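The complex appears here minus one protein chain, its other protein chains still in place.
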Amino acid sequence: MGCTAADVARALRAVAGVVAEHREELVRLDREIGDGDHGENLNRGFAALLSKLDGDLPSTPGAVLKLAATTLISTVGGAAGPLYGTAFLRAATSVGDAAELDGTLVATALQAALEGVVARGKAVVGDKTMVDALTPAVAAAESVASTGADVAGVLTAAAEAAEQGAESTVPLVARKGRASYLGERSAGHLDPGARSTSLLLRSFAGGAR
Amino acid sequence: MGCTAADVARALRAVAGVVAEHREELVRLDREIGDGDHGENLNRGFAALLSKLDGDLPSTPGAVLKLAATTLISTVGGAAGPLYGTAFLRAATSVGDAAELDGTLVATALQAALEGVVARGKAVVGDKTMVDALTPAVAAAESVASTGADVAGVLTAAAEAAEQGAESTVPLVARKGRASYLGERSAGHLDPGARSTSLLLRSFAGGAR
Amino acid sequence: MEVTVKKIINDPATVVADALRGMAAAHADLLDVQYDPAVVVRADAPVQRKVAIISGGGSGHEPLHGGFVGRGMLDAACPGPVFTSPTPDQVQAAVTRTDGGAGALLIVKNYTGDVLNFETAAELAAAEGVDVRTVVIDDDVAVKDSLYTAGRRGVGGTVLLEKVVGAAAERGVDLDGCEALARKVIGQVRSMGLALSPCTVPHAGEPSFVLADDEMELGIGIHGEPGRRRVRVGPADELVAALLDPVLEDLPFAAGDRVLLFTNGMGGTPQIELYLAHGIAERLLAERGITVERRLVGSYITSLEMQGMSLTVLKVDDELIELWDAPVHTAALRWGV
Partner (left out) sequence: MEVTVKKIINDPATVVADALRGMAAAHADLLDVQYDPAVVVRADAPVQRKVAIISGGGSGHEPLHGGFVGRGMLDAACPGPVFTSPTPDQVQAAVTRTDGGAGALLIVKNYTGDVLNFETAAELAAAEGVDVRTVVIDDDVAVKDSLYTAGRRGVGGTVLLEKVVGAAAERGVDLDGCEALARKVIGQVRSMGLALSPCTVPHAGEPSFVLADDEMELGIGIHGEPGRRRVRVGPADELVAALLDPVLEDLPFAAGDRVLLFTNGMGGTPQIELYLAHGIAERLLAERGITVERRLVGSYITSLEMQGMSLTVLKVDDELIELWDAPVHTAALRWGV
C-alpha cells in the first residue's frame, strides 16, 4: 500500500509542526555560524504551507509536493528557500502524476531532490551544508528501496543516514553559504541546514505508514 | 601678614591639583543626577589655568583672580563655567588692586563671589546647587573675619561650613540645573557643584598661611 | 592615553576636535571649521546683509548643530565638549565670523549651562556693536516648567526651529522678523523622548545610567540624563503613544491642526525601528483628526550611541510650510539644491 496525496499532505503538516518545535534550535545553530534566521525562515515557509494545505488539496502526491515547492520558494527566502524549494520541485517532477508513491518512487524523489539542491547550490559532500545530510540519505534510501522496502522503510533508512550525515558536519570547515565566511571558526558547530534536513526526513519517516 | 599675588597663584595651582585628583569623583556625582561632566569640565578649566599661571604673573591678587575668571569662562563651559567664572570675576573686582589680601578682604571676596553666582544662576539655598555650599561658607567667613581672623582662619571656617553645606544637599530635591529634571529622583545624591565648591575652599584653606 | 571605552576614538580629550577635522574634510565645499575656539562656519560667511543664525551646544548630538550649517539654515555652530555647553568665546567668534551687518540670532537650547554661556557671549558681542538677539527653545514636555525646575529642555524642536528660521534669514527677513518667527515656532512645538539604552560619555567611561533588560527611561533629555520615569518596555504602539499623548495634550494640538511630525532617533536606533514608530505616530495623529503636512524621520538630534527615540510635533501654517520646503544645503539636511 502506497502513499497518497492525502498522506503526503499529512506528512507535510507533521513536518510543519516539527519545524515550529525546532525553530529556536535552528535559529541558535544558525546564529553560531550564520545569521540566526534558518529556523525563522523555514518556520515562516511551513506555516504558510500549512494554510495552503487547508485549502483544496491537489489530487496527486506530485501536485502536493509542487504546492510545497512553490510555497517554500515564495515565503522562505534566504539560501534555504530556493534550495528546499528546488528540492521539492524536483521531487514533484520525478514522481510525475503517480496516484500513490511506493518505496522506489520515494527513493527516486529523494535522489531528484538532492540533484536539485546540488544544481542550485553547487555544494559537494564535505562543504558543511544540507548536502552532507541529504547525500547519505539518498544512498541509504536507494539501497533499501532496491531490496523492496516500503515507504516507511525507505524514509526511516534515509532519516537515519541523514542524522549521521548532519552530525558529520560538526568538525567541518564550511565552504559554502554564510558559514564559509568564518573560515576555521566554523568548525565545531552543527550545520543548521543539515540539521533541518535530518529533522524533515525523520518527520517524514515518522508520518509514513 | 597677608596673601600676595604669588600666594593666590600658588593656591590656585593647589586647587588645580585637587580638582584633577577629584575629577572622577565629580564625574561620578554628576552622572548620578546630571550628565557626568562636572569633573571633566572643571579639570579642563583648571588645567588651562595652570598653563596660564606658568606665564608672566599679574602683580596683584585681584589680577590673578581675574585671570582665573577669564580662563574658567573660556574653557569650562557647562553651567559651572559661567558660574565659577563669575564668582572669580566678582571676587577679583571686590578686592580691587590691593597688593595683599587679609582675612577681611577674603571674606569680602567670598561674599562677592556668592553674589555673582546668585546673579547668574538665580538659585537660592535649598535648590541643591553650589549655592548651598557657598552661602554658609560666606556666613562663616564673615563671622570669623569680624573677630579679626587671618586669611587661613577665614578660609578654614569657610571650608568647614562649605563641607556641611555640601552634605546638606544630599536629601534635597534639585530645583536648578540639570538635576532638577529628575524631580524626586534627584534626592539622595550629593550635588556635584556643591561638592566642588567645598573642595575648592578646603584647598584654599590648606594653601593659606 | 589608554582607551577606556569601546568607541572609535583616539583620546577622550581630543574627540571633538578630531571629529571636526573629519567633518571639515568631508564637507570642504560647505563648511569652514576653526578649532580654537571651535566654530563651524558656512563656507561663504559672512553673507552680507543677512541675519546670522547661530546655534551651538555640547557635542554628542550630531548632526546637531554642525550638520545644519549651510545655506538656508545655520551660519555657524559652536560645538562644546561632549554634552557640555560651549564657552562664550566660541559664540563670540561665531558672531564675528558671520556678522554681515544685519545682526545675529542665537538659538539656545534651554539648559542652564547653555543659557549662561550664550548670555555671557551675547553681552560681549553687544559690547562690540553687533545687534544680537537670543531665543531659548524649551520644547520638552517631559519636564514640568515650574519654579521647581530649570524649565523645560530644548530638544527635537531645535532642528525644526533652525530650519525654519534659517530659511527666513536666507530670504532676507530682518532680525526682528527672525526673532519673532523663532518665538512663534518655539510657541507651537513640543517634544518628548525615551531611551532603551544609555550612552557613555567618552571621558566618563561608564554608561550614564543602567537599565534592566525590560526597562526604559521615559522623558529623557539629550545628555544621557535619566528620564523622569523608568517603565517597562512595551510594544511599539505603547511606546509611541507614551510619547505622543503628552506632546499632544500639552500645547494642546487638536483635530483640524496641521502639523510637521518629526520622528527622531537618539543615535543608536536602527532606521527600521524609526520608520516603524513613525508609521504608528502617523496613524495616531490621523485618528485624532490632525493632518501631518510634512515629516522628518531620522537621527538628527542624538545622544551619542543611545538607543531610543523622540517625537516632535510642530503646528504649521502656510508660512511655516513654505519655510520648511525652502531650499537647504547642509551636511545633514538637503533639498531643493
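To keep things simple, chains are lettered A, B and C as they appear, and every chain counts its residues starting from 1.
The working rule: a residue touches a chain if its C-beta (ideal position, glycine included) is under 8 Å from a C-beta of that chain, and two chains touch if they have at least 3 such contacts.
All figures in this text were calculated on a predicted structure; none of them were measured in a lab.
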| item | value |
| --- | --- |
| Displayed chains contacting the withheld chain | A, C |
| Residue, one of C:Asp32, C:Asp145 or C:Glu305, that touches the chain absent here | C:Glu305 |
| Identified contact with the non-displayed chain, of A:Asp37, A:Asp150 or A:Glu163 | A:Asp37 |
| Residue, one of C:Ala76, C:Leu196 or C:Val247, that touches the chain absent here | C:Leu196 |
| Interface with the undisplayed chain - residues on chain C | 3, 6-11, 15-16, 18-26, 59-60, 62-63, 67, 82, 196-197, 213-214, 216, 233-237, 239-240, 263, 267-280, 282, 292, 295, 297, 299, 302, 304-305, 307, 309, 334-337 |
| Touch list for chain A against the chain that is not drawn | 27, 31, 34-37, 40-41, 44, 73-83, 85, 120-121, 173, 175-178, 180-183, 185 |
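One rule holds for everything that comes next: only the chains that are shown with their structure count from here on.
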| item | value |
| --- | --- |
| Centre-to-centre distance between chain C and chain A (centres being mean Cα positions), rounded to whole Å | 54 |
| Between chain A and chain B, centroid-to-centroid distance (C-alpha), Å | 75 |
